[in-house]
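Here it is: the structure, laid out below.
The complex is shown incomplete by one protein chain, all other protein chains being positioned as in the whole.
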Amino acid sequence: MGKYDSIKQAAYEANMQIDAFGLVLFTFGNVSAADRNEEVFAIKPSGVPYADLAPEKMVIVDFDANVIEGELRPSSDTKTHAVLYKHWPEIGGIAHTHSTHATAWAQSLKDIPILGTTHADHLTVDVPCAPPMADEMIEGNYEHQTGFQILNLFEERNLSYKEVEMILVGNHAPFTWGGSAEKAVYNSAVLEQLAEMAYLSLQIDPDVSRMKDSLIKKHYDRKHGDDAYYGQ
Amino acid sequence: MGKYDSIKQAAYEANMQIDAFGLVLFTFGNVSAADRNEEVFAIKPSGVPYADLAPEKMVIVDFDANVIEGELRPSSDTKTHAVLYKHWPEIGGIAHTHSTHATAWAQSLKDIPILGTTHADHLTVDVPCAPPMADEMIEGNYEHQTGFQILNLFEERNLSYKEVEMILVGNHAPFTWGGSAEKAVYNSAVLEQLAEMAYLSLQIDPDVSRMKDSLIKKHYDRKHGDDAYYGQ
Amino acid sequence: MGKYDSIKQAAYEANMQIDAFGLVLFTFGNVSAADRNEEVFAIKPSGVPYADLAPEKMVIVDFDANVIEGELRPSSDTKTHAVLYKHWPEIGGIAHTHSTHATAWAQSLKDIPILGTTHADHLTVDVPCAPPMADEMIEGNYEHQTGFQILNLFEERNLSYKEVEMILVGNHAPFTWGGSAEKAVYNSAVLEQLAEMAYLSLQIDPDVSRMKDSLIKKHYDRKHGDDAYYGQ
Partner (left out) sequence: MGKYDSIKQAAYEANMQIDAFGLVLFTFGNVSAADRNEEVFAIKPSGVPYADLAPEKMVIVDFDANVIEGELRPSSDTKTHAVLYKHWPEIGGIAHTHSTHATAWAQSLKDIPILGTTHADHLTVDVPCAPPMADEMIEGNYEHQTGFQILNLFEERNLSYKEVEMILVGNHAPFTWGGSAEKAVYNSAVLEQLAEMAYLSLQIDPDVSRMKDSLIKKHYDRKHGDDAYYGQ
């Protein structure tokens, strides 16, 4: 048994899940799973088709994005994962996809408005969309800066990464996270559904408005509040 | 053989059907099946994935929403089901989903207009959308009040629950019902189809109008009238 | 071997095909196959789920809509099929579906404009949409009149049923036909595709215009003209 077998297995399964959920075309996505004690994460190798993945092909990387173990090159988005793990101490998994509707909103540079309880069951605010970064940052250490593009928007808007587990990176695509890689993938699937339904609602009524605060609070609290009563 | 085996089996199968029809993501839906003699219903346990369901995991609840039998917590929407069973004596099943297009209409707070015979084969009016309830009701006994939100709209609009077996709850999602749990699920699938087609028609022509009354009557009566001649 | 075994088999297979192609929800569709020598057709029994169909359950009906053989009641749309077979001597099969995009256009009472070669490969004009019939016809022998609603539009617009093998019945849904039941089903699948693509083109550019006549003619002729060179 290797030291990192558990996160390799988790990362492998989560990567296969984004494919099974229909959230990726070809290799346009990647998931990682972190080991907080070892301060490393396992991530998909770059450009390898899902059908060819295996737990032992996952690459082990530390929170400064140095490869620790693995024969393959890690995902091209690895530095973004590293920055998020380093700055957000309580996340255990990150997922990145180019899922159709979420990416369409990201391309439109628009937050996804909170219009119904499916959304409020998961977060109490619009899904934030980070504006494209400045040219000099793009030309520099781009994937590293993408991490800060995400962190900065959360700081600017005073959002908690524990309450809002998803973001759209403008002109790019979504990132989601959570306590585990499995939860990060769950959030990617939820986000795609929220994105599709908000898109449809907007087509049905271009002047559709956000739902009322009391209903947002009720639904969020019944799943996440101190007196949550959803689930077992 | 247990006293409630029959409704547990019916509720189990109907819950599996909403998943098979693609009407739910994860656990975002629930179906119940009633035993009118015993004045109880069997309902999905809260937050349990469909893949893990089994007839014996269904929870037995009475029409005042008291758990009668079962080790798991019932669906968080149980009180809504209870209110409908209590006030509508001739329904045997209720389904709740967050199906994509029906939920999009609910988020837009709009009735689904009756535009074609697929719709008129099932009901003669627009699919009603209940406006969000008042803040104090949301903050109070919310799921119980959701039942009354539905009942009140039917009373206000003078609709018969035996003729109109579906509703959109504004900013939330659809509920459907019928003589059995299986029929309730059928109605959820029909509603999703009506919602998608009305959405498309509206995109093709934003000024699309309701179909004529004579055609509505013809199609509804050939399936449901005294001289119905659809089916065997 | 029964006298009608061949058309029963053809009708059975074609009905299963509209289900396999995703063109029907539940029992919202029906296909028939004609025997021109016997002047009868085999058609789906009314309201029977596709999973329960079998060749021997097909109902044999003559061109005046009298049941000739079969224990089940034929499709509620049988009279429409009969009228078309009676008046159009060279068709061998008819399909009726409520496929999503074609039905959406029918609900909008709009012809599907000819925008590309996929369309022109099959017909040289917009897919016609018949306006709803007068109230007294609806209240009378409705399904019989639906046949004339179709015939009348073809006469009015001077269309040939051999060149245009599809129509939208306004506020209802499409009918398609062809030399065989299999061809009728092929046309239903093609129509759904044309309907979806025209819908999308219209969303991309609301002022999209019909394609040029020379291109229509070229594509239609390479498949159907005297010097056709498509296929083997």
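So that you can tell them apart, the chains are marked A, B and C in the order they are listed, and the count of residues begins at 1 in each.
Just so it is clear, a contact is a pair of C-beta atoms (placed from the backbone, for glycine too) under 8 Å apart; a residue touches a chain by one contact, two chains touch by 3 or more.
Just so it is clear, the model here is predicted, and its values are computed rather than measured.
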Visible contact partners (per top-of-document touch definition) of the missing chain: A, C
Out of A:M16, A:I68, A:A104 or A:L159, which residue would touch the omitted chain in the full complex? A:A104
In the full complex, which of A:A20, A:I138 or A:A228 touches the chain missing from this view? A:I138
Given A:I91, A:L151 or A:L202, the residue that touches the chain left out of view is A:L202
Tell me which stretches of chain A touch the chain missing from the display. 25-26, 28, 45-48, 72-73, 76, 98, 100-101, 103-110, 132, 135, 138-139, 142, 171-173, 199, 202-203
At which residues does chain C meet the chain that is not included here? 115-118, 121, 186, 189-190, 193, 196-198, 200-201, 203-205, 208, 211-212, 214-215, 218, 222, 229-232
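The criterion applied here is as follows: only the chains that are shown with their structure count from here on.
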Common contacts of chain A and chain B? none
Cα centre of chain A to Cα centre of chain C, whole Å, reads 46
Of all the residues in chain C, which ones touch at least 2 other chains? none
